[in-house]
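Removed from the display is one protein chain of the complex; every other protein chain stays in position.
As written, the chain order gives the labels A, B and C, with residue 1 at the start of each chain.
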Amino acid sequence: MFKKILIANRGEIAVRVVRACRELGITAVAVYSDVDRASLHVRKADEAYHIGPPAASESYLNVPKILDVARRSGADAIHPGYGFLSENSKFAQACVDAGIKFIGPTAASMEMMGSKTRARQEMEKAGVPLVPGTSRGLESAQEAERVAAKIGYPVMLKAAAGGGGKGMRLVHTPGDLRAALEAAQSEAQRSFGDSEVYVEKAIVNPRHIEVQVLADEHGNTVYLGERECSIQRRHQKVLEESPSPIVDPEMRRRMGEIAVRVAKAAHYTNAGTVEFLVDQEKNFYFLEMNTRLQVEHPVTELITGLDLVHLQIRIAAGEKLPFTQDDISIRGHAMECRIYAEDPDNNFFPSPGKITLLLTPSGPGIRRDSGMYEGWTVPIDYDPLLAKLIGYGTDRQQAIARLIRALNEYFVGGIKTNISLFRQILRDPDFQAGKLDTGYLDRLLSHGPKLDLRDSGGAELAAIAAGVFAQLEAASAVPNNGFSGNGSGPKSAPDKASNWKRTARVEGLR
Amino acid sequence: MFKKILIANRGEIAVRVVRACRELGITAVAVYSDVDRASLHVRKADEAYHIGPPAASESYLNVPKILDVARRSGADAIHPGYGFLSENSKFAQACVDAGIKFIGPTAASMEMMGSKTRARQEMEKAGVPLVPGTSRGLESAQEAERVAAKIGYPVMLKAAAGGGGKGMRLVHTPGDLRAALEAAQSEAQRSFGDSEVYVEKAIVNPRHIEVQVLADEHGNTVYLGERECSIQRRHQKVLEESPSPIVDPEMRRRMGEIAVRVAKAAHYTNAGTVEFLVDQEKNFYFLEMNTRLQVEHPVTELITGLDLVHLQIRIAAGEKLPFTQDDISIRGHAMECRIYAEDPDNNFFPSPGKITLLLTPSGPGIRRDSGMYEGWTVPIDYDPLLAKLIGYGTDRQQAIARLIRALNEYFVGGIKTNISLFRQILRDPDFQAGKLDTGYLDRLLSHGPKLDLRDSGGAELAAIAAGVFAQLEAASAVPNNGFSGNGSGPKSAPDKASNWKRTARVEGLR
Amino acid sequence: MIYEVTIDGKNYRLDLSRADGRWQCRLDGREVDMDAVLTRRDVLSVLIAGKAYEIKREITPTDMHLWVGSVRYAAELRDPRSLRGRKGADADAKGPKKVVAPMPGKVVRVLAREKDEVEAGQGVVVVEAMKMQNEIKSPKKGVMQKMLATEGANVNAGDVLAIVE
Partner (left out) sequence: MIYEVTIDGKNYRLDLSRADGRWQCRLDGREVDMDAVLTRRDVLSVLIAGKAYEIKREITPTDMHLWVGSVRYAAELRDPRSLRGRKGADADAKGPKKVVAPMPGKVVRVLAREKDEVEAGQGVVVVEAMKMQNEIKSPKKGVMQKMLATEGANVNAGDVLAIVE
């Protein structure tokens, strides 16, 4: 087993990996940029090293600096988390060259899956179901027209090197194809330095369902059930769950076996995710493979009882998988809400800043993976993911009820978060009925009734509370150390110094 | 289903039940004594009513007041939690008489199990294995001597109405029996108003293992695996786990079936626990039945994926159990640490007072059921249980590792807690090997090596930190609202007002 | 003590006093059976005739909000002392208004120059944070009196970016 692991990441996932290291008796090494010195992952690590300015390109994406810290600190492995360098095959190779174990697949597997056209070619050979289309870049507009006519409109043009919706165009009629191809090619060139574009049949209102796989370095590969990830905004997942409301044991087995076939075709090792598009007849098509740990891995952990990060580390250390496919049992239902620093009432604008008050949920069926704390200032420089709230229940209904309960306990003051969005989703009848597809969230946001609990009773309470806060601050001068502070007597007010502060703030508002 | 449930309890269990009500769409009504106005269960409830002075006899044990609040608030059911009125058959009957559903068994079941001799008689009839001894109160010292000679020394004298170790005497030789009987009888009379004492064979170094049962009001009874509760101090459980390290599936089935037989013999309904003593040959003997939800119910929830409080409420509402014995699967391993406000370095003296700083653990496999919050003052009037930290793992080793990790994240400042005791237990080789019995903890505390991580490096760090705290407070006068506060520049200091307060405190220490 | 409180633009007159640990509360002349206790900083537990509410206070550099359960209300509070010798709110509305950064970020564009006429709601500065651009708007129709923001500068939440007269 490794003695020391460097975590080439920040935020909640870095904290997640620090915890796994602690549990395995491994020293956890954090890295941080200028604005992350006070971040939670630094507080929680065993060692921490500065790696540069806020810009990710000069810190968390800076391969030489990270390898230098790994060498200096004596780390024998690197966990890349998700994002940043996690799917960078050159980094994976650089680790190998430096004699440091990269906790993830090989550079060769990553490269095969990094190009969408190459992945399609390999998967075609392996007999994996693909959305009808080309597995090579389009040579000409004529070829595009020929293929599109054959597979039938609507079609989707996609950049081979693509990701995040860049270089993608949905085309409904032959007349729009030529212009769309040119636009997609030039966007792909601008975004990825590679203008290769291919064409696929567009699946109307698909579901996005993915299968978690684990493969050791001894040829054993298993699947750990699926995750329904259809709730997305701008191609970003917002809420994920497992099992999917539409997947039954037979479909799970078929998808799982295909996912294992995908992994084996890529000589895949460690944790990975095979993404499928699922049409309305429940046909599923290979979309792509994510060659890393996913943000949403906790829902799989809760329904399988396994720890994926422990297993990633053990696999990377050369251990065999400690179970076979038959040992894996799926029980209950789990859902994850991604808590982002963004304002759902203002077009989801990002909302960095200081967290002035933080109340966190806990109790039955609630797991919280968080990178924030009260008093911390969310920097402007990175992804706005603050924390993940994951709910487990005996069944889907209980998981939803527990999450609604926990969201009502969750309070993040000082910045805006999307907590209210989850209340809206979880109470929506279509969501509760499991009627989901990748267009679901846009429809909810544009047409769905906005959940507004604002009423005059609430406003009156707010008015009274405003006065109570002011009065408690103004009136009390008695320090409150004793147990009598719990009563409603005069001692229940805060102590003098904090009064002074709060009064000052209230004055400032006049 | 009920519309409104009154929770006749306080602390973490009241919060636990409030959460279950929220999840089921039921209005939760809290009650509070003078010193509990600011307690977490009041903050979290939908309604809250004052029921009297701090003394439990005048508030949480005051049946007329609680029934009066139930009527005034329109509650249609009462959840008693554990402790207080939860095993009071008169209260259960008074609820029935008032037309309010008591969430628990009937008064008749409680009465049968409330008298240890009567319970023994009934269980003898039902063919439940009992520790050899009398199932009736001893009529005379002669009878005691005759029975003791027959079953063999050592023997245990026990009060029929007993609990908490009161009225109990371990007798090793015939010469000690007479005096011990008199002492036990007079202690039983003083403690319970009932001098009835019976005799059992004393099991040497037993394990305490209990089985959770659930019974609906339609005759269906199931068992939900066992809990190992051998780690006790003064007959108080400190750490519980499930499964027990010594129980295999066959033994689980046998214990479970006996537990169901016990419940059926008592016409038991709702959640209950059948306690067994287990000797070194793994023979198990019925000890008693707890006719309520147990403090340690979360470990069963984690390994079964069920919510016992939801099920209690649904059973009380007349629903059938939604599963059969065959549907229940046990997966993984769970352990609970009871966090008490007591000082393990000072003979476990209670430590009420104000919680000045609270850092709470979270992340994979960690559940926290808590009744405390930062700024709250732990009252002197009640049981010192503050919170429960429950760890789940794929196996026992992972559950232990996660709990150690979480305990290291847990910090309760201002009062003393027994958090360090759990670090000691969880790292102890005998504990890790599962070598447990009810004498384990006393042995660990008297002979075990005290875990002392104190070293000169730590002291030097403390010295530096003391200076840093003082300097940050003295030097900084810049309010810190912006994101640059995360750097190590001068803005990372707290704002002026809090400085003033902290400096004042440091001055006070000179 | 009498307070004037504005919640989401609506004014309330609150008469609040406390003796022997009991609150006396009149809202717009109506008696309210109320008990309140500060649990932790910025979190009140309020009981109104038995109903329990957890009320959170959120203070940012620009404003104060109160959360009743999961609903957020904009709040302003004036007490009699502060009203003495102080101009009414109307007078303020007619004077110069500040354009304030609602979040920390970097100024990527300045859209109005000094002496420009601006409409209420017109974007005057663009601040980028977390890879998203946010247009900061003029709070009133008027003339750009002062433009304090410069392109490329980092700003904190609450920083004054411009003043409209």
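Rule of thumb we're sticking to: contacts are C-beta pairs under 8 Å (C-beta built on N, C-alpha and C of every residue); 3 or more make two chains touch, one makes a residue touch a chain.
Only a predicted model underlies this, so the values are computations on that prediction, with no experimental measurement involved.
Enquirer: For the chain that does not appear here, which of the shown chains does it touch in the whole complex?
Expert: Visible chains that the missing one touches: A, B.
Enquirer: Which listed residue, B:68, B:383 or B:428, touches the chain dropped from view?
Expert: B:383
Enquirer: I'm checking contacts with the chain that's been left out. Which of B:206, B:352, B:371 or B:393 qualifies?
Expert: B:352
Enquirer: I'm checking contacts with the chain that's been left out. Which of A:47, A:68 or A:176 qualifies?
Expert: A:47
Enquirer: Using the touch definition up top, pick the residue from B:1, B:149 or B:461 that touches the left-out chain.
Expert: Checking the options B:1, B:149 or B:461, the one contacting the hidden chain is B:461.
Enquirer: Against the chain that's been left off, what residues of subunit B make contact? List them.
Expert: 341-342, 349-354, 356-357, 359, 377, 380-384, 407-408, 411, 413-415, 419-420, 423, 453-454, 458-472, 474-475, 487-490, 492-494, 498, 502, 505-507, 509-510
Enquirer: If the missing chain were put back, which residues of subunit A would it touch?
Expert: Its contact residues with the unshown chain are 30, 37-38, 42-49, 72-73, 373-376, 481-484.
We take it that only the chains that are shown with their structure count from here on.
Enquirer: Measuring between Cα centroids, what's the chain most distant from subunit C?
Expert: B
Enquirer: Which chain has its C-alpha centre closest to the mean of all protein C-alpha atoms shown?
Expert: When every chain is reduced to its C-alpha mean, the one closest to the whole-protein mean is A.
Enquirer: For subunit A versus subunit C, what separation do you get between their C-alpha means, in angstrom?
Expert: 33
Enquirer: Give, as an integer number of Å, the spacing between the C-alpha centres of subunit B and subunit A.
Expert: The answer is 37 Å.
Enquirer: With centres defined as the mean C-alpha position, give me the subunit B-subunit C separation in Å.
Expert: For subunit B versus subunit C, the centre distance works out to 46 Å.
Enquirer: Would you give the residues of subunit C that are in contact with at least 2 other chains, written as numbers and ranges?
Expert: 35, 37-38, 41, 43, 104, 157
Enquirer: Scan subunit B for residues touching two or more other chains and write them down.
Expert: 37-38, 44, 376, 481-484
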